[in-house]
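Before I ask anything, let me first share the structure, which is written out below as structure tokens.
Only a portion of the chains appears, each positioned as in the full assembly.
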Amino acid sequence: MAWQQHPYNDIPGTYVFDGRRAHPSYAINKLLFSLNDAENRTAFETDAEAYCQRFGVEGVYREAVLSNDFLGMLRLGANIYYLAKMAVPRGVSVQDAGAAFQGISTEEFQRNLLQKGQGLESILEAKGGYWHG
Amino acid sequence: MAKIIGGLTSSHIPAVGNAIEQGLTQEPYWKRFFDGYAPAKAWLAENQPDVVIVVYNDHGLNFFLDKVPTFAIGCADRYENADEGWGLKPVAPFTGDAELSWHIAESLVEQEFDICTCQEIKVDHGFVNPLRALWGTSDPWPIKTIPLAVNTVQHPVPSAKRCLQLGHALGRAIESYPEDLKVVVLGTGGMSHQLQGERAGIINVEFDLDCMEKIINEPQWLTQFSNDEIMAQAGTEGIETIMWLVMRGALQPQVKLVHKHYHVPISNTGAGLLVLDNQ
């Protein structure tokens, strides 16, 4: 048993979705993928415990699902795109999850994003040739 | 013979589709982003391509982790959009061109690309949103489409170099097709963003603009970087920008820049739009 090391493991605050992360979390991701289907979403809402059992989601994975612990699910290896299929209908956006990872509010997370656009027009003018309306 | 008349790039994030759906494109947050699509729309209206090859990644609608192909091509006459779990109403189905798809698949396998052929694909926001932004949401759609899916979700992900090489092979495949068709190739996704981890929310304007400049006429610049290095610069989901190289590789070595537009932020991302004339 030997998971290989990668340079991307050294990028701080970053969880690259590779085999090492995907392998133990296959069942939870399969459950999340199934929520593409509206009938499955209803079945999940109706009896989340039975739904976990159907997909073999157990232990800490099951606890995270049943308690809507989206941050915990991500840390356990849920893929962010699959997670969105459960979180978004429950009012938790991908930005909410990003903010939670940093321990800040979603408003602050969004303000930080807006700040990346500060001075954009002058940067683009310096580069030249960009559309400006 | 078929001719690639141009290449385009576009963001594909879900929020773009939502903004269109909810009529927000002239709201302050969105106005500059969407207004920048007007010159691209004008070029498309003038040049009237018959087929668009859409290079995109699936985000967990059509492909699950039981089967993650590095490269996959749609080989059908029709592609459906579908609910991705958020309850959004799917757009009208897209018309494909199965004969052209199979010709491309055969050519790519002959050129030693290990493509996955897909006679049925549910296309997700990564495919749909750039078409909505560039052609306008419509039913029926005014252009035939061929999905070309690149795995950018489940690592290992192909290198920038391999994507550019796929583009070269794609260009040869299309231009060896005997029917007179005007084709455009659309590279979607990117630019810099990271959705998960304590590093979520990074946007690297400088790296994005370097990518935009270099992809125009020096795309091999991006192939100097490993995927580790691209993710370090552009975020884990920023790796999507490698898909632009598939588009770029399909064009001639030197192309004419028609339009260049960059906006930030759109949702969590830097958003870049290029129109490259290949004629």
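First chain written, first letter: the chains are A and B, and each begins at residue 1.
Everything that follows uses one rule, which is that a residue touches a chain if its C-beta (ideal position, glycine included) is under 8 Å from a C-beta of that chain, and two chains touch if they have at least 3 such contacts.
Not measured: the values here are computed from a predicted model.
For the full complex in this file, the chain formula works out to A x2, B x2 (one representative per kind shown).
Throughout what follows, only the chains that are shown with their structure count from here on.
Averaged C-alpha coordinates put the centre of subunit A at 22 Å from the centre of subunit B. Partner subunit A is touched in their complex by these residues of subunit B: 32, 35-36, 39, 59-61, 64-65, 82-87, 153-156, 194-201, 203, 205, 209, 213, 226-229, 231-232, 236-237, 257, 259-265, 267-268, 270.
Those residues of subunit A that touch subunit B in the complex are listed here as 6-8, 11-19, 22, 26, 29-30, 32-33, 35-38, 41, 74, 79-82, 84-86, 88-89, 94-95, 97-99, 101-102, 109, 112-114, 116-117, 120, 123-124, 127, 129-131, 133.
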